[in-house]
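With one protein chain withheld, the remaining protein chains of the complex are depicted in position.
Presenting subunit A:
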Amino acid sequence: MISKDSVAHVAGLAKLQFSEADLEKYTDQLAEILDMVEQLEQVSTKDVPVTTQSIHLANVMRPDVAKPAEPVAELLKNVPTKKGTLIQVPAIIDKEDD
């Protein structure tokens, strides 16, 4: 059974935050989902390889040819805030630490 503390830890890894009430809801729901997943323990998988993709290709190569890229203005079109051709972000050092 997954604990509320574990869920809070996973939220930190996933860069998500939840209210206390949501944390409880997510703990219950994840516990229920993991309950369902526990069925997998019934399956014997000794010496069974892991499948991570179904097309079975390896080392797909193409010629390394330089091509024109999108113009900078176009690439920056969806940036929330910018200065000139730079992406503007909040100060990395917390203001409260000043």
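As a working rule, a residue touches a chain if its C-beta (ideal position, glycine included) is under 8 Å from a C-beta of that chain, and two chains touch if they have at least 3 such contacts; residues count from 1.
Note that contacts and distances are computed from a predicted model.
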| item | value |
| --- | --- |
| Undisplayed chain, where the name is taken from the UniProt record, one of "Transketolase C-terminal domain-containing protein", "Glutamyl-tRNA(Gln) amidotransferase subunit A", "Tripartite tricarboxylate transporter permease" or "RsbT antagonist protein RsbS" | "Glutamyl-tRNA(Gln) amidotransferase subunit A" |
| Contacting the left-out chain in the complete assembly, out of A:Met1, A:Ala21, A:Val50 or A:Ala66 | A:Val50 |
| Chain not shown, touching residues in subunit A | 2, 6-7, 10-11, 13-18, 26, 29-30, 32-33, 36-43, 45, 48-55, 57, 60, 62, 70, 74-75, 77-81, 87, 89-96 |
